[in-house]
Structures are given as structure tokens and as C-alpha cells.
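Excluded from the complex is one protein chain; the other protein chains are retained at their positions.
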Amino acid sequence: MWRPSGLFHVNYSQEIAFVQTPFQWVMLVLGLFVTFALPLFIPLDALNFFIKAFITITAVLGLTLLTGNCGQISLGHTAFMAVGAFVGAPLLNQGVPLILCLIMAGLAGGIVGLIFGLPALRIKGFYLAFATLAAFYVIRFILIHYFGGVVGHNVPPPSILGFSFNSDFRIYYLIASTCFAMTYFTKNITRCKWGRAFIAIRDHDIAANTLGVNVYFYKLMAFFIGCFYAGVAGLVLSIYMGWASVDHYSLTNCIWYLGMIIVGGMHSISGAYLGVFFILGIEEMGIVIAPKLAELFPQLAGSMIGAVPIIFVGLVLVLFIMIEPRGLVHRWEIIKTSIRIFPFSN
Amino acid sequence: MKKEIQTANSSLAVDKVSLSFGKILVINNVSFQVYEGEILSIIGPNGAGKTSLLNCLSGFYQPDSGRITYKGQEITKIPIHRRASLGIGRTFQGLQLFPGMTVINNIMSGRHILMKTNFLQAFLHWPWVHREEIAHREVVEEIIDFLEMEAIRHELVGNLGYGLRKRVDLARALALEPKILIMDEPMAGMNMEEKEDMARFIIDIEEFKSIPIILVEHDMEVVMDISNRIMVLDWGNVIAEGKPEEIRTNPAVIKAYLGDADEEVNHY
Partner (left out) sequence: MENILNYIIAGLANGCIYSLVAIGFVLIYKSSGILNFAQGTIVILNAFVFYSFTIQLGIPMVIAILLTLAFGALLGFVIERFILDRLIGQPILAVIILTLAFSEFLKGIMNLGWGTDILSAPQLFPRGNITILNIVTLDYSRIAFLVITFFLIIIFAIFYNKTKIGLAMKATSDDTIAAGSVGIRVRRVFVVTWIISCITAAAGGILVTNVMGIHIQVAEIGFKAMAVALVGGLQSLPGIIIIGPAMGIIEFLSAAYLDPLVDGGMRDLVPFIILLIVLIFRPSGIFGWKHIERI
């Protein structure tokens, strides 16, 4: 966000405020207005893109906290989303109020995440990454075998106070509001002692420990919170799809999510937004181009639609991480500083 | 110039502590006391076991035998994070800061144990969370003034020079309002000017906050200048203990520090 070179806060309260400059106020109000007016102006495909983006942001914010801030790599994120969906969907079916279902889905994701986060108390890095990958397969197995997995659950359009979210147009509002609420919560977590404890653990767990941070507790809480987001996002996704099936929660998606936080620069909310739109944009390009390629190469037409978006995103992520492993936000910071100190930059 | 230390008021007592890694005995039956209001320096050649001893105090290593008591309470086996709440602050030999945070946030993380915000409050940013942040921020600003770091408070510590990082480390340890401060080579790698500043801060802390300080440091001049008492470790054994003047002339100490050099000279 653009800031004048001479921004001086007059009290500490301003420094931790959600919105810090008049310019940001304007942006926030404008942003909210545009988001909520959007469905009136854009075609349905574009709307679907934004719906997907907001769901993904909700999930990725959880990873921003868990992996970006607390440094605990989780390759099981989509599995925790599935847990949220598989707990929330039957509840919705039984007529439990939507808000309650979302909270229950979040709690279910969070608790399962906490359980599978237990190895994090003893391992980190590659080991933890692989342990969470194992968790992905274990959870998937359990969902398929004991919670009606492959067939899954039908999800009826939910409603709040008689307003039924029964079209993509209406669901958009549900999803955008959920996403913004979760964004606000993320900001809250990161601007108090919890956010600092997470980063402290990521940067130097031993030092954090000597400062009195109970590393075990906060790691588990990071899993709980991160997977809470996953659970909520999972249920929201199943509402959008009208169906909860394990196939919507693939490992590929989980890889993309982690790729998004890398692209965005790991630990900031704006990074999460940036990364999601960037990667989903690339994927969308693949989806649009695939049928055209299929016309050019008819003998490959069968697999084009499925393969091209994956090839696109995979390739872009590989190139991106090779060139700028610290993400767009990092690059942006560099540009910003060099603009601010303009004649003196090199 | 130096005040007399009351040997009746013991803050921390180490009793016959030993530690070994595999077959290597790193600390051998070490006992000592730290009294209220004193600066106790621990010196010794590289690899003498100084850092390992401090690690036992902060709980990062478990001694094989012996007891550590702090204000009458045994702390040998309690978890690392609980020691901070008891008031044990610590700075590190290397750079153990949080490079992803600004100076302010590094120091604020030192306030962790004093802040009470729970998970739900944090999630919803209760008004009280906001007030708590600000109250603690004010204390942190005092520390920043005290250590003269006003100009860098918003820098990422990853971008700071070595000397300043050491200062942030100290600020972070002070932020938890320690009742005893453990410092591992706070002046290593500093230039003359930075060392003088750091020495001044240490004396000020001892004076204004009147807390005992355990100092591990290689710079003899500084050590002789500011310590009330010095303990010398060599190969995990305490070989001498006493006032700076006594240590300066202690033959065992001279031998430990110069022993090898002497032998070398004798060869020619």
C-alpha cells in the first residue's frame, strides 16, 4: 500500500489499527463497495472466478498463519478442509443454522488439525512436511471409509433468516463475507501477542522458549487456528459445489495453496490475496487456453482440459520459486523503498 | 567504588552440577551462588563450558547431576518457558533474534509472559487487547529510550548491524522484567565504542533495576572493570573465584589462559 515517506503516528494505537491512513480508509471502503457491487456488472464465469478466489483466500489465510507465520509446514490443508465439509454438510442437511455449521466445521477442522499437528512437537522441516502429507492420506482414508467419502454428501442451499443462498449470485455474498470476516480475524491474531509468538517460533524456537513462550502450546494452537480456517473454507466450498466429496480436496490443491503463500511472500494478509489471485489467474488462463489447444492437437484433446491448467500452474510455480523465492511482496518492498528514497537508490 | 555485596541474599544457587555429552565431561561438579545486586562474571578459555553452564540455568540442557535453586525454589527440571515467568532473563552468544520482526516487535515478544490476552480475545480484538498492547508498548518504549535505540525501532532486525542486534537482544531480555539477567558474551564482535555503550548499559541495569547479572565475557578489561566477582572455568572445572584483583593475580588462572603459550615458548 502506498504511504507517504513521512508518515508519523501520533500514538501507539494508530500503529496497530486495522486501517492506518486516510488513503487506506478510502481503499477499504472502495474495495468493499466494489466487491459487493461486482456481481451486478460481471458475467457469470467471472463471478465464479471470484467465488473460487474468495474460498481459496479463506483457506490460504489459515496457511498464512500456520505455515507463513508459525513456520509449520502443512501438506494436509485440503484434508482438513474436507473434514470441515464432511462435518458441516450433514449438519446443514439437518437444518442446523448456517453460522453454527460454519463454526462447527471450523472447530472440526481445527481439532483434527491439532491432532495431526502433534508430531510438530518433535519434528520440523522436511519431516513435518512429510508427516502432514501422511496425515492427508490417513484423513482421506478415514473420510472415504467411515464418513461416506467417495459418494460424499449432498449440500442443500443454506439460508440465513429466510434468505436462501440458492444461486451462484447469492452464494457470492456469503463467500465474500466469510472471506472478509476471516481476513479481519487474521489481522487480529497477527497484531497481538499471539502473532508475535507464532513468528518467534518460526524464526527461533529456542529463543522464543527462553522468553517464556510455551512453544508446544503455541504450535498446537497454530495448527488449531490454521485448520479452523481450512474447516470453514472446506464447508464453504462444498456449499458452492452443492456437494461434499473428497475429490474436491486434492493434494494438488494443497500444493497450489502453499505455492500461493510463497508467491505472496509467506506471512502477510496482502500476500495471501496477491498469491491467490496470481495463481488462480494462471490456472484460469490454462482453463481458457486448453480448448483452443485441443483444437490444434485433436489427438491430445482428451487430456488437454485436465492437464493444461496443471502444467501452467506447475511451471509458473517452479519458475517463480527459482527466480523469486521470497515472493511478490518482497519484490514490491524493494521497489517501494527504492521509490521512497528515490534519488539515492542504486 | 564498588559496593559491598550482601552474601546473605542469594538469588541463584548452583549446587554440584555436572553435564556431559557422550564421554565428554563439559561441566564437572560446579557450584556457585549469585547474590542480589551483584555482577558475577564467568570467564574461561574457549570451550571451557561457559555457555553450557548458562544453558543449564535456562533449561536448554539438563544437568546429569546436581541442583539449581532460584530464590529458594528448585528449578533444575522445570520446563524452559516457565523459567521466564520466574524472572530469569537471558541474552545469547550468537544472534538469536527474530529476524522477520521489527525491533519493536522483537522487544514486544519479550513481554509475552506479562500479557494476558487469550485466544478468543485475540481473535476478536477485544477492546482490552488493544489497551493491553498499548500499555506494554509504552513500557517497551521506555526500554528503547534506556538503550538508546529510538532511531531503529521500526527496522527489521535482519537489516541491523551486529552491535545493534546485540542491543536488541538485551532489550528483549529486559522486556520480561527479569529478576536476574544472564548474558552470554554481550560484547563479542563489537568495536570499542559499542563495547563501551554496552558496558555502560550493564552497569545501569544493575544499578537502576538492582537485579543480579551473570556475565560471560572474553574481554578481560571490561570484565575486570564492571564485575563484583569473577569465577573462572577451565575444562568444566571452577579453578578460581573471587574479586577482580584476586583473579588478576591468581597463578592458576594465568596458567589456564597462558599455559599453552608458555609451553610453546619453552620449546624454543
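Order as written gives the chain letters A and B; numbering starts at 1 within each chain.
Following the convention adopted for this analysis, a residue touches a chain if its C-beta (ideal position, glycine included) is under 8 Å from a C-beta of that chain, and two chains touch if they have at least 3 such contacts.
What you see is a predicted model; the values in this text were computed from it and never measured.
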Residue in contact with the excluded chain [from A:F23, A:F36, A:F49 or A:F130]: A:F130
Chain not shown: contacting residue from A:I199, A:I225, A:L280 or A:V313: A:V313
In chain A, positions touching the absent partner: 67, 73, 75, 118-119, 122-123, 125-127, 129-131, 133-135, 137-138, 141, 144-145, 206-207, 252, 255, 258-259, 262, 266, 300, 302-304, 306-308, 310-311, 313-315, 317-318, 321-323, 325
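In the analysis below, only the chains that are shown with their structure count from here on.
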Distance from the mean Cα position of chain B to that of chain A, given in whole angstrom: 41
Chain A - residues contacting chain B, complex: 11-13, 15-16, 185, 187-189, 191-194, 196-197, 199-200, 202-204, 206-215, 221, 225, 267
Parts of chain B lying in touch with chain A, wherever the complex brings them together: 58-60, 79-85, 90, 92, 96-101, 105, 108-113, 115, 117, 119, 122-125, 129-130, 132-134, 137-138, 141, 172, 176
